[in-house]
Structures are given as C-alpha cells and as structure tokens.
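The complex is shown incomplete by one protein chain, all other protein chains being positioned as in the whole.
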Amino acid sequence: MRLLNALTLIILLTYKAMCGHECVAIASDNRLGINQQQTTAIDFQKIFQIHPRLFLAMSGLASDMHTLKATFEFKHKLYELRENRVMEPKTFASVVSTTLYEKRFGPYYVEPVIAGLDKASKPYITGMDLIGAAAPTENFVVAGNNSESLFGVCESMYKENLEPEELFEVISQCLLSGSGRDCLSGWGGTVYVITKDGVEVKSVKGRMD
Amino acid sequence: MQDPDAFDLGGFEFSASSHNAKEGGFTSKLATKTGTTISGVIYADGVVLGADTRSTNGETVADKNCEKIHYIAPNIYCCGAGTAADTEAVTGTYYVYFSIFQLILILKGMVSSALFLHRKSTLRESRVVSAQSILKSHLFKYQGHVGAALVLGGFDIHGPQLFTVYPHGSSDCLPYATMGSGSLAAMSIFESDYKDGMSEDEAKLLVARSIRAGIFNDLGSGSNIDLCVLSRAGTKYLRNFEIPQERTYIRAEGYKFKTGTTVINKRNFQTATSTTTEPKKIL
Partner (left out) sequence: METYDAVGENNFNPSSYHGNHTKQHATWSPYDNNGGTVMAVAGEDYVICAADTRMSTGYSIMTRQYTKVDEMSPKTLMASAGFMADAATLKKLLKGRCDQYQFANNKPIGCVAFAQMLSNTLYMRRFFPYYAFNIVAGLDAEGKGAVFTYDAVGSYERTNYSCQGSGQQLIMPVLDNQLKTVSPLVLPAVSSATPLSEEEAIDLIKDCFATAGERDIYTGDAVELFVMNKDGIRKETMPLKTD
C-alpha cells in the first residue's frame, strides 16, 4: 500500500417516514492522503452522482476510484441510451458488484457505497467490500478507513423517522465525531440529502488537522 | 499470473494481480468473511436448511441481518460460509420487478444462472447433483482460493438431498450437516438429537436449535435465524424465523441535535429532473 491512497470515510443513512416523504443522506470527509500521513488534497470528492437520484461513493485508492467512476459512468450511459431510462439503484448495485468480482484475484482497492431513490422514491442503500460482496441494509452503511468509529456513532445516533433537516444534523454529527479521532480523515465534509424533490448539498465545517 | 491460453480463467480478470502483489499486496485483506453457523438436515419429506445472519469484518459486525441462504433453483437452496463475495458469486441471488410492460427477472450467480438455462433447454426440474457437481468442479479448479464453504440442499426426483461442499472442491452427502466457524456447536446438537424420519416441525426446531447453539457459543455467529424448507410441496423461505434477542437498552435521553448544530460553509439545492445527468459540479 505504498501507492497514492485515499483514506477516507463515508457514511449514510436512510430515512423512511410514515408520511411517504422519504430521503437518503450520504456524506464523506474531504481529505486525501498519501503514504498515510501526508495530506495532499483537502477538497477531494469521494461522492459521485450517477444520475439525479443515484450516488456512488468510494473510499480507498484514489486512482482506482477514478477508474471505476469512469467505468460506471460509461456503463450507465450505455444503459440509458439502450433503455431510454436511468438505472434503478438495485440494478446499479448489481453492476458494481459484478464489475468488482471480475477482478476477484487482483481487485480494485475501493470500498463502494451506493445510495439512491428508486422509481417509487423508495430509498436504497448498500455497502460492498472490495470484491463486490453487497450488503444492502435499511438503516445505515459505513465505509472507509475508520469504519469502526463510524459504526459506533451511527449505531448510537441513528433513528428512524427523521425529517430531512434532522437527518442532515445526525449524519453530519456522525461524520464529524466519527472522524474526530482519526488522523487520516477530516478537513470538513460534504453531505448530500436526497429527497424526491431534489438534492441538497452542504459543505460542512470540520477540524482542519 | 496465469497464461490465458493455458488455463480457462472462468470469467475472472487477472491483469492487476501481479501489479498489486508487487506493491506489497492488497490481496483480499479487506474482503468480508462471514464467521458463520450454517446447517441442514434431511427429514421424512424434505430438507431444512438454516443459517445465522451475522456478517463480520475482523472483530466488528459488518451486517447484523444478512442473508446466507442463497437461491440456486426453485427447488434448491444453498447456505454459504467463508468469503462473502465468493459465496454470493458462486451460488445465486435473484429479484423480480415490473417494468412498464413486462416482468423483469434479474438473476446473478454462477450455479443459479447455469441451472436456469439448463431448465429452459431441457424443460425439466433442476437436480441437486447438477448444482453440486458445478460447484465442486469450479471450487476445485481454483484450489481453495475461491473461499466458499457450502451446505447445499434441495428436493428433486430422487427426493430430498443434502450436501456439504468444501472450498477445495471436496463434498459429502449426509443426513445432517454443518459448516462455518460455529459448525462444532451446531453439530453437537445434531449428534445428540438427530433421528431418522423426523416431521417437518421437528426438523425445523432441530435446525433452529443447532443455529442457536452457534449464535450463542461462537463469536463469529450471531443475530437471527433464517430457515429454508424444501419438500415435494414446494419451498418455504423463512427469513428471520427466530429473533432470539433484541438490543437490551436504548438511551432514554436519545441523541437530539438542534438545527444549526453543524456549521455549514456552503449549500446548494439541485431540483429533481426525471432523466439524464447534466450538472457535473453541484456544489
């Protein structure tokens, strides 16, 4: 692991409200490091928009992240041209999983996380390991360098039936607290809250060290 | 790296493996391995398969309620232990959804796809031995590197069948079987209480009890019990058949954050459009 390394973290939460106003949030920190210790970028985006209601976030090796981002954008565009519709999150997760498993014995060094709303505006989130073992869940997924801390904060602070604004506060606090004890993450974060009306993006302030 | 002409790569891509090895090796260190309890038993009219639902990543639980009983064919299911990605890729998953005009079936996984095509060409029900032989020849070819340890069960024209398949490609045909890190705990239940010709309810309770032994005595296994009953009458997939324990405490105070707790630098709202992604930088 002496290559360029993006040591990052991503967390996300879904929200299923009784009133049918459903949303997903996805967040990541902004740091990119090299050789573990040295900070090389403080505005490094790890969350990519595949289509208006579908996001792919990755942590791991920066070069593999970019290669995969290009691959998946290409695959999604072909699908859109052929089918004249965008991919369902579940279908996209399947594409990501098989693409990663193709390289079972020489894997891409990334941990992807997929979040989106499907055609019926139902939230879908899934995490994956580097060879594509998908684990779709109904509450939260974490990935990255400091996943244990993130598991801890999310497991404690996640609640069902949060309003989008509350969800934003919870996911941001999870992100900032979860990266507070990790010297390889930080420099603020980017949070996306996806509802059926659109996507709210916020850049949040965090420790700059 | 293997020479592509000398060896059938079976769908895998090896181009980065030598490069990765040179860089100090990322190999499959981060791959999720499921410390697992899976088991199966044959009863009078069929087979019962069982699994716990914990998936671990080292000493942390990566998923508290994952599915370890995989679809192979309508009459065949398979429990998987070992490397999560391998068990999923080797066996199968499927889901169905409605498009505007037609019903779309998404089928993933080696054996389930192979048997699906075989059924369409022969117009006959799949047999458990077909699944078993495809699995073991694949696993043998990869010398244990495809890390899937399986309990395969099904009901076909020969009646109920139960197999275990090991990662190196060997297999057993048994009346009761266990696999995974909790296999000894589960086997202790079978060895003391298995009998021939049990009823469906007896078999379900015995399998559930064997999984519970794994859940409570093996740290790699935990959470809930999934069962799958395969018989002449059809297949019953009993997801979360038993939830032995719930979280014991939830904070009375709760965690509440007032709006404005988090300091925001910049914000933007992108209104929903139906198709096509145009805006590249939304912040």
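Lettered A and B in written order, each chain numbered from 1.
Just so it is clear, a residue touches a chain if its C-beta (ideal position, glycine included) is under 8 Å from a C-beta of that chain, and two chains touch if they have at least 3 such contacts.
Since we're looking at a predicted model, the values are computed, not measured.
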item: Residue in contact with the excluded chain [from B:44, B:117 or B:250]; value: B:250
item: Which residue of B:64, B:119, B:209 or B:236 touches the chain not shown here; value: B:64
item: Of A:102, A:118, A:155 or A:197, the one touching the omitted chain in the full complex; value: A:155
item: Contact footprint on subunit A, counting only the chain that is left out; value: 146, 148-149, 151-153, 155-157, 173, 177-178, 180-181
item: Residues of subunit B in contact with the chain not shown; value: 33, 35-36, 54, 56, 59-61, 64, 81-82, 143-144, 147, 149, 166-168, 179-181, 183-184, 215-223, 244-245, 247-253, 255
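Going forward, only the chains that are shown with their structure count from here on.
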item: Centre-to-centre distance between subunit B and subunit A (centres being mean Cα positions), rounded to whole Å; value: 24
item: Subunit A to subunit B touching residues, read off their complex; value: 1-3, 49-53, 61, 80, 85-86, 88, 90-91, 94, 97-98, 100-109, 111, 127, 129-135, 137, 147-148, 151, 156-157, 159, 165-166, 168-170, 172-173, 176, 188, 190, 196-205
item: Residue numbers on subunit B that touch subunit A, as the complex places them; value: 11-20, 23-24, 26, 28, 30-32, 55, 57, 60, 62-63, 65-66, 83-86, 88-89, 95, 97, 106, 108, 145-146, 251, 254-255, 257-259, 261-277, 279, 282-283
